[in-house]
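The other protein chains are all here in position, but one chain of the complex has been omitted.
Per-chain residue numbering starts at 1, and chain names A, B and C are given in the order in which the chains are listed.
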Amino acid sequence: MLIVMKRDSTPEEIQAVVDKIESLGMKAQPIPGGMRTSICVLFNKGAVDPSPFLSMPGVRDAIVVSKPYKLVSRETSPQNTVIEVGKVRIGGEKLTVIAGPCAVESHERLLQTAKAVKSAGADILRGGAFKPRTSPYSFQGLGEEGLKLLARVREETGLPFVSEAVDHEVCDLVEEYADMIQIGARNMQNYSLLRRAGRAGKPILLKRGMSATYEEWLMAAEYIMAEGNREVVLCERGVRTFADHLRNTLDLSVVPFVRRITHLPVLVDPSHGGGNRDLVLPLTYGAVGVGAQGLIIEVHHDPERALSDGPQSLFPEQFADLMKRLPKLVEAIRT
Amino acid sequence: MLIVMKRDSTPEEIQAVVDKIESLGMKAQPIPGGMRTSICVLFNKGAVDPSPFLSMPGVRDAIVVSKPYKLVSRETSPQNTVIEVGKVRIGGEKLTVIAGPCAVESHERLLQTAKAVKSAGADILRGGAFKPRTSPYSFQGLGEEGLKLLARVREETGLPFVSEAVDHEVCDLVEEYADMIQIGARNMQNYSLLRRAGRAGKPILLKRGMSATYEEWLMAAEYIMAEGNREVVLCERGVRTFADHLRNTLDLSVVPFVRRITHLPVLVDPSHGGGNRDLVLPLTYGAVGVGAQGLIIEVHHDPERALSDGPQSLFPEQFADLMKRLPKLVEAIRT
Amino acid sequence: MLIVMKRDSTPEEIQAVVDKIESLGMKAQPIPGGMRTSICVLFNKGAVDPSPFLSMPGVRDAIVVSKPYKLVSRETSPQNTVIEVGKVRIGGEKLTVIAGPCAVESHERLLQTAKAVKSAGADILRGGAFKPRTSPYSFQGLGEEGLKLLARVREETGLPFVSEAVDHEVCDLVEEYADMIQIGARNMQNYSLLRRAGRAGKPILLKRGMSATYEEWLMAAEYIMAEGNREVVLCERGVRTFADHLRNTLDLSVVPFVRRITHLPVLVDPSHGGGNRDLVLPLTYGAVGVGAQGLIIEVHHDPERALSDGPQSLFPEQFADLMKRLPKLVEAIRT
Partner (left out) sequence: MLIVMKRDSTPEEIQAVVDKIESLGMKAQPIPGGMRTSICVLFNKGAVDPSPFLSMPGVRDAIVVSKPYKLVSRETSPQNTVIEVGKVRIGGEKLTVIAGPCAVESHERLLQTAKAVKSAGADILRGGAFKPRTSPYSFQGLGEEGLKLLARVREETGLPFVSEAVDHEVCDLVEEYADMIQIGARNMQNYSLLRRAGRAGKPILLKRGMSATYEEWLMAAEYIMAEGNREVVLCERGVRTFADHLRNTLDLSVVPFVRRITHLPVLVDPSHGGGNRDLVLPLTYGAVGVGAQGLIIEVHHDPERALSDGPQSLFPEQFADLMKRLPKLVEAIRT
């Protein structure tokens, strides 16, 4: 941290800041400049809280320098982390594609969609059994029955699957049935659930919160890793801004930015950002363009009859066409 | 809902929309206009999902008219709801003031602050026992021990208290010990917790999420009420915007706006928006100015030694001065 | 500025940064810490551009410490600046109230409103002659004729007036006729117009841009002051956020914040934030609560027939009632 003193701060005020820093077990180094003195805080462990200094007399500013994350950082683990979900690798050379319906609706429907995405080349099946919905009066998912259907379809198709956990109890179930546990955007700062995910024996797919800075997102991953689960996959799915043309503003710029900071794999969900299947396709190409290591896409064999998110679900033939284009896209941008 | 057709939509496309509406059990009334046809959806129960229509041929737009909330609406209950916390009334004529430390730290410290806020005129004590923190490495609160200290101080001072629940298990504890259960901003869309709160026998203090629209905030209250708990108090605490001068942008304008729509009481927390005690005072006056029915303010008898949020906690003498001004402020703006 | 090196930066990389700093005429002081080295930049004049450093090998971050504003800062002029508009003082002990119609519509209508606001106690008349409108097909104001009407009504009532300048040519006219020149939110970063305002012989009312940080707002004032015009009044009028309940989110928190940094007076426009007269009243009380030194309020003697912004214009009797309450409000919050 750097403490910036006011121009007219007194030597006593400067000394008081130095004393405060040292009373906290760190080292203070005052740097007299042309117009004002700044004081460097050294030998701190992790980020220092600026607030106790901001209210001291003579202090103009306290600027945080150290970053609060450790385990997620490339400074700790320089190499890309590769995470295995069943036999599928996320974060390696190949783009990973997760696809399936928004919500599990019935065995037959799920199986049809699963077969379609598998034959098009998808790696992992997605499907919601416990759905977080804005309204208490909307369809909330099939619950454990949905997880059982996903497991049955895994048997039938060989596709591992990911499903969302919305609380501890659901997390127990998802951990039991699924190959990967999703923490949704609305729960990205549900620290109790993050800690539970950190004790799970399955990889976690952590969506970015609707108004999470990149640092808060990484700190959510840090919560999970701090409990011992090193298998975290990040997923951008759109943030909330003033822009009202879509439900969310897909922040594709965050992908290359966080990939420089963290060794964890970063995916993109173009479906929730798009809200409309005609926009999902270009957003998918854009996501690959910015360097996403994988995608999670809603596909439904009969989207017009889907119980939720129908209009943003791709038709199977659209998805198949998309899958054919992806290798060419990747080739165009990689050396 | 109103379905707006494209200028060049065909009679067949219009008929298909009409058929779709009627297949969903509602009535369709096409309105031919000068340039295009619109189709009104009638006899719907609650808000209609526009998505199935948006992807139909010939449709330009589908505009939601009905609001998704029912129980929270003044159209359902025109009179202001008054909620009782112990003997304290929230939402009545008098401004309700909740005050206390950010986190419970020890019996002695809590008692000192509680006595100070009580003698200044506060109605309810606040204090966090389970703290949601951005970093897993920060102080997370005393846990159940904190709740016990709050209960002991209630015995000693007569002040009822509110404390935050961060998951089901904590909610059980808070319900047992506290007079009111707080749902924090980060959990405003933790629907599982909202439903649990809806089954609690204590009033709920529901903070607005960091990027929640007013409608999502009211829908979170609707979740609680739909489970049977009618005692919900709303609390604005700052939202996330591009403005970077404070941790959050306190959205005081939402207070008079939502008070026109809902019968539930609306409070303001000026401490989390301010982040600095010199800003908490003007923000408090501003909150009363816009019509908040109560305040929740962080006060600490020794803020420079507080374990969290020290710089935004008022000194007891600042709080006492503030409390003297509030009745004059209220008098100035009410008839 | 503080340059933060990566953990594994080499002595050569550190030296290269030191050389770069010194080649720019500043002094470099490396600070070896526990885990990494930081380099302080000293004897810089004003803020240093971090970008040349960010792309140097071994650099992790370059943190700006100096603030880019000078003339607007309390560090330069510690006392509150008081600005005179005719005989009216803005920034002194008394709250200044500017009131009038959104747009000048006719002599008779303007005179009626002007008489009403004067008898209620307003200090300055407002009225738009050149209106910035989102649509080219909307009413754009009466132009120079509107300024002549404002000048005539000034004769008749004694009220000085402020009107908006939208380009150089209009600025010439407004400077000629008006007592104060308004720069609107959409032109806050129209630097050419700001420089023109800086050469005007009249005080400037500078509205905050719709997505301006406090620093950009102050830098816009700095542009005006750097050209020689020291008479700048700042005005918050609402910013753009995700919140969609009103046209803009009135950022009342910025008022006490910038008042600590700048010596210039800070007003609030509650009308454009509110968008609806029932919300303008509470927002006005809120603005006074947070410490605004004045207000600019739309009043129309017959708002239902106003050519623009009718629904947010107060009725004269509402305005008169408001004016009676303001002194009590101010008394309640000042010592």
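Here, a residue touches a chain if its C-beta (ideal position, glycine included) is under 8 Å from a C-beta of that chain, and two chains touch if they have at least 3 such contacts.
Just so it is clear, the model here is predicted, and its values are computed rather than measured.
Across the entire complex, the residue among A:Pro30, A:Pro50, A:Gly143 or A:Gly289 in touch with the chain not shown is A:Gly289. Within the full complex, the residue among B:Asp61, B:Glu93 or B:Asp172 touching the omitted chain is B:Asp61.
Here one chain is not drawn; of B:Arg126, B:Arg186 or B:Arg240, the residue touching it is B:Arg240.
What subunit B contributes to its contact with the hidden chain is residues 2, 4, 6-7, 29, 31, 33-34, 38, 40, 42-44, 61, 63, 65, 75, 211, 240-242, 244. One chain is missing from the display, and on subunit C it is touched by residues 46-47, 51-52, 54-55, 68, 132-137, 166-170, 186-187, 189-193, 195, 210-211, 216, 219, 222-223, 226-227, 240, 276-277, 303-304, 309-312. The missing chain lies against subunit A, touching residues 211, 213-214, 239, 241-246, 249-258, 260, 273-274, 278-279, 282-291, 325, 328-329, 331-333.
In this text, only the chains that are shown with their structure count from here on.
Subunit A and subunit C have Cα centroids separated by 38 Å. Averaged C-alpha coordinates put the centre of subunit B at 31 Å from the centre of subunit C.
Between the CA-based centres of subunit A and subunit B the separation comes to 26 Å, rounded to the whole angstrom. Among all residues of subunit B, those that touch two or more other chains are 211.
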